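As you look at this complex, bear in mind that one protein chain is not there, while each of the others sits in place.
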Amino acid sequence: MVIILKENPGKSQLDNLISWIKSQGVTPHITQGIHQTIMGLVGDTAKIDIELLQQLEIVAAVKRVQEPYKNANRKFHPLDSIVKVGDTGIGGGTMTVIAGPCSVESEEQIITVARSVKASGAKILRGGAFKPRTSPYAFQGLRDEGIRLLLEAKKDTGLPIVTEIMDLSQLELFSEVDVIQVGARNMQNFELLKQLGHSNKPVLLKRGLANTYQELLMSAEYIMAFGNENVILCERGIRTFENYTRNTLDISAIPALKTLSHLPVIIDPSHAAGIARFVSPLSLSAVAAGADGLIIEVHNNPACARCDGMQSLTMPDFAALMKKINIVTNAREECNAL
Amino acid sequence: MVIILKENPGKSQLDNLISWIKSQGVTPHITQGIHQTIMGLVGDTAKIDIELLQQLEIVAAVKRVQEPYKNANRKFHPLDSIVKVGDTGIGGGTMTVIAGPCSVESEEQIITVARSVKASGAKILRGGAFKPRTSPYAFQGLRDEGIRLLLEAKKDTGLPIVTEIMDLSQLELFSEVDVIQVGARNMQNFELLKQLGHSNKPVLLKRGLANTYQELLMSAEYIMAFGNENVILCERGIRTFENYTRNTLDISAIPALKTLSHLPVIIDPSHAAGIARFVSPLSLSAVAAGADGLIIEVHNNPACARCDGMQSLTMPDFAALMKKINIVTNAREECNAL
Amino acid sequence: MVIILKENPGKSQLDNLISWIKSQGVTPHITQGIHQTIMGLVGDTAKIDIELLQQLEIVAAVKRVQEPYKNANRKFHPLDSIVKVGDTGIGGGTMTVIAGPCSVESEEQIITVARSVKASGAKILRGGAFKPRTSPYAFQGLRDEGIRLLLEAKKDTGLPIVTEIMDLSQLELFSEVDVIQVGARNMQNFELLKQLGHSNKPVLLKRGLANTYQELLMSAEYIMAFGNENVILCERGIRTFENYTRNTLDISAIPALKTLSHLPVIIDPSHAAGIARFVSPLSLSAVAAGADGLIIEVHNNPACARCDGMQSLTMPDFAALMKKINIVTNAREECNAL
Partner (left out) sequence: MVIILKENPGKSQLDNLISWIKSQGVTPHITQGIHQTIMGLVGDTAKIDIELLQQLEIVAAVKRVQEPYKNANRKFHPLDSIVKVGDTGIGGGTMTVIAGPCSVESEEQIITVARSVKASGAKILRGGAFKPRTSPYAFQGLRDEGIRLLLEAKKDTGLPIVTEIMDLSQLELFSEVDVIQVGARNMQNFELLKQLGHSNKPVLLKRGLANTYQELLMSAEYIMAFGNENVILCERGIRTFENYTRNTLDISAIPALKTLSHLPVIIDPSHAAGIARFVSPLSLSAVAAGADGLIIEVHNNPACARCDGMQSLTMPDFAALMKKINIVTNAREECNAL
């Protein structure tokens, strides 16, 4: 951390600042220029509140050099983390495909889709029970019953399941769920994150629509700081000025997040595109860019889906896509072996 | 709502669509062009799920004409709503100033500030007990104790209080709070909104950092659809590419939201600017643009505030600003009387 | 400027860097930490290319402390600049209103509007001759003939005129134009800016739709670096996710640009809003926030305007707005006198 002081800081204020910095276990080094005094802070500055410094009268600017997250930071954990979900390990250069319908709608639907995506090669089943909808008048999901049906599908197929939590009060319903998803709109629901930190279940943390990599990693840090290291990062499209697609897939998030953090990074091409025929090119691009996994919406009858039908693949289209994913995954391994 | 069909829609699919539309209590009117069939929907379309239509094979596009919110819509409620908080009515062309510290830090602090802002003309006291912070290592607020201290300040000064809720589980602590604030990051915490809909307490609903007016009004609709009509909308700055200010105040939100909705609209210049010396020009601009109120951060010692000190006014600066607010409020009334 | 070096920089690379910095007339001061070496640069760093430093192998990060613009910087020119246009001085706490149609359409139209806005109190006439239109099929302006008609209106009313240049090749047509406008889409047309820098005519420089304050000031710097100090900054709305208004007026640009720069700042509420009935609240908010002027679209028959009719005021509405502008300008002066 570098603190740039205003010209001619008062001596007592400067002394106070120096004592405070030392009390945080950090050492200040001062460069005295003619017009400017610069203070370099050496030590663990992750926990220093940058705002407290910025508001001091003698401070002109504060710049972070080190990232404000520690548990999620690759610098302190150079090897890829692998998050275990049932028999599958997510991360470390493998490719895991998660698939299933946007919403659980009926026992028949979820079991039909689960069997089909398993046969095509998916390793984990997704399905929404609690649905965050912009309108109070839209279908809100089957809720408790949706969780029950997902567990039926898990029993039937052996696939682990991932589903979204919307509020802390729902947590006890998730005891047999394998991966708890935190949706984009809850990425900064800090009370929820803290509580998930006390769990040991894998958390699939989706990036918010207008959040930065650092904010996503700070949210991962919330979970990790309270003890749960099983965090899977998920890029699902950000909001941009382009409205032709539902959101804009930030493909650079893959190399960027994997540079900044050791956590696995998966891509949701369905929500990113919002258009079924774009799911295939986006999936393949994510594989080529090095993603650890994909989470793809598949429906037995997209035109009648109770939500997100526009972006859902049919079961045969998903089977065809899985073949392409395998081809590009092989090409990626060939590239890595060069 | 207007549905544009693809060329040559199949007859049975078209009949199905028409029956479904009628089953929603809405009447379809069809225009048959040479290359295009257009269907105009007449009736209450607010509750029709636009996505369900978009995903149909015979549909090329669907465009909303009516807004998807009803309770919050000025079309169905032409007069300004006035939300009562203690003796103060917010809305309807009056100017209400809410003031207080970002965080409650101690009994002495909150009582000192409360007395001072009351003397300067503030009608409601603000203060954070639960603080949403990006970093798990930053000060998270005094929580329960913070609420207790706010109630002390209320008792001391008679000022009603507004403070932020971060999770449903905190709701019972808010029984004596006058206005419950929903922060920008929780604007789409739909479970929380629903529950507040079952309350009758005024809710101060802040616009999310990257949300549209319609999304804000849909969140208000969540609260209102469940029975609570006491919603105050708050613009507090949106995220843009400009980082010199903390956020970017969208001043057009005032005339826009007041055109679309009958709900009162207040402005938070402190979070919008993030810089104390911009709070005064932004406050005055909001008054001139027709805001119903302002919520301003004031601290007894900004340089030592535990958060947001950079954007807090000192108590004397707030007193000076109140004088200017009164001058511009008078000018606004003079303009309205022309 | 602060350079943070990587751990253990090679001695010869470090020596090279130090020599290069000194060759730029700047003095480096080095702080040696345990894990980090920080170099503070003291002197005139505005002309140092930050990218050249960032790409060096031994450099971890470079942070600017000083702004990269000099001529436009208030630090080196503490007093407000006043740009003279005819008898009017723009800047320094006065309020100048510029008004006229989006496009010049006919002699009768421009003279009718010019006389009317003059009678209402406008000091400068605006009107588009060259029109930047997204579609090649849309009306592109009367071009040369438009300039001729503007000069007729100037002769008739005595009002100085401002009109937009779209390409260097049009420059000779602007010899009798009083203020040359550079539109938002040309804010970074650097060849055009350089050439205007060799002129001594006032330039009204509009902020680009997605540009920062610093980028706007760097574009002003282009003009000023080549010798022309008569630059007027104009905020005309930025692109955000909100599409209800045409653009989003960044009202904070007023105090921010006036803090960073000594140049006058005017507001274009018409393009910002894109909706005629919002022009009045936005204009008043700009006055209250301290703008030096307004540029407002006024048309004799908005419903038949060849472009931008939706956002144009009628002549009587403009007359009514001018009365309000005067009331709020007086209130602003009263506030400043406190």
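For reference, chains read A, B and C in written order, and residue numbers begin at 1 within each chain.
Basically, a contact is a pair of C-beta atoms (placed from the backbone, for glycine too) under 8 Å apart; a residue touches a chain by one contact, two chains touch by 3 or more.
On a predicted model such as this, the values are computed, not experimentally measured, just so you know.
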| item | value |
| --- | --- |
| Omitted chain's touching partners, listed by label | A, B, C |
| Residue in contact with the excluded chain [from A:17, A:83, A:182 or A:287] | A:287 |
| Residue among B:10, B:25, B:40 or B:93 that touches the chain left out of view | B:40 |
| Residue among C:26, C:56, C:111 or C:173 touching the omitted chain | C:56 |
| Chain C, residues in touch with the chain not shown (by the definition above) | 46-47, 49, 51-52, 54-57, 68-69, 132-140, 166-170, 185-186, 188-192, 194, 209-210, 215, 218, 221-222, 225-226, 239, 302-303, 305-310 |
| Missing-chain contacts mapped onto chain B | 2, 4, 27, 29-36, 38, 40, 42, 60-61, 63, 65, 239, 241 |
| Touching residues (missing chain, whole complex) on chain A | 210-214, 238, 240-245, 248-252, 254-256, 259-260, 272-273, 277-278, 281-282, 284-290, 320, 323-324, 327-328, 330-332, 334-335, 338 |
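Rule of thumb we're sticking to: only the chains that are shown with their structure count from here on.
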| item | value |
| --- | --- |
| Category of the chain touch graph - line, ring, star, complete, other | complete |
| For chain A placed onto chain C, the superposition rotation in degrees, Cα atoms, nearest 5 | 180 |
| Rounded Å distance between chain B and chain C, as computed from the means of their C-alpha atoms | 31 |
| Centre-of-Cα separation between chain C and chain A, whole angstrom | 40 |
| Chain A and chain B, separation of their C-alpha mean positions in angstrom | 27 |
| Of all residues in chain A, the ones touching two or more other chains | 239 |
